[in-house]
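Excluded from the complex is one protein chain; the other protein chains are retained at their positions.
Now for subunit A:
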């Protein structure tokens, strides 16, 4: 059942963020303001507490509630970016196949963040990981590789962009959390 798998996904994503909380905050501390993990966890915790006991009949409802949790509780840049991506995905999930749903999500991030590939943002994992997913070649190792590669990208968008070349050599925290999201997708078998 896709409803079960989607709920599993939210649970896995929550657990992965919780396990990597300190690391996400540290990555953000290096080139941002040091709260990326704590902020994401707030949204995922809110979803867990208020919604996991609800009985869902469609995946779309789950994605919508996830979106609202991010929009209402996370703030910063990651709240609206993940939130509006999940909201856009809620509108097409069940209609499109899940690979296309992920593309819909990244397109929403491009529009809202006025960003694209190679700007040291979550898109640097989201877009290539989606392609690999669609080709059924996405693995944990591949995700790690994509995340690691963001070290080499100069920051064009987001708070790290104010650091200019000094952001080189650092993993983008948004890419890292998007990597966790894709790992959760794999774990849940979405």
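Methods note: a contact is a pair of C-beta atoms (placed from the backbone, for glycine too) under 8 Å apart; a residue touches a chain by one contact, two chains touch by 3 or more; residues count from 1.
Following the convention adopted for this analysis, contacts and distances are computed from a predicted model.
Trainee: So one subunit is absent here. Using its UniProt record, which name fits best from "Spermidine/putrescine ABC transporter permease", "Translesion error-prone DNA polymerase V subunit UmuC", "NADH-quinone oxidoreductase subunit F" or "Dihydroxyacetone kinase, N-terminal domain"?
Mentor: When "Spermidine/putrescine ABC transporter permease", "Translesion error-prone DNA polymerase V subunit UmuC", "NADH-quinone oxidoreductase subunit F" or "Dihydroxyacetone kinase, N-terminal domain" are compared with UniProt, the left-out chain turns out to be "Dihydroxyacetone kinase, N-terminal domain".
Trainee: Considering the whole complex, which of A:6, A:25 or A:106 touches the chain not shown?
Mentor: Considering all chains, including the one not shown, the answer is A:25.
Trainee: Determine which one of A:3, A:23 or A:71 touches the chain that has been left out.
Mentor: A:71
Trainee: Which residue among A:34, A:99 or A:128 touches the omitted chain?
Mentor: Residue touching the absent chain, from the options given: A:34.
Trainee: What subunit A residues would touch the chain not displayed?
Mentor: 25, 29, 31-35, 38-39, 71-81, 84, 112-113, 156-159, 161-164, 166
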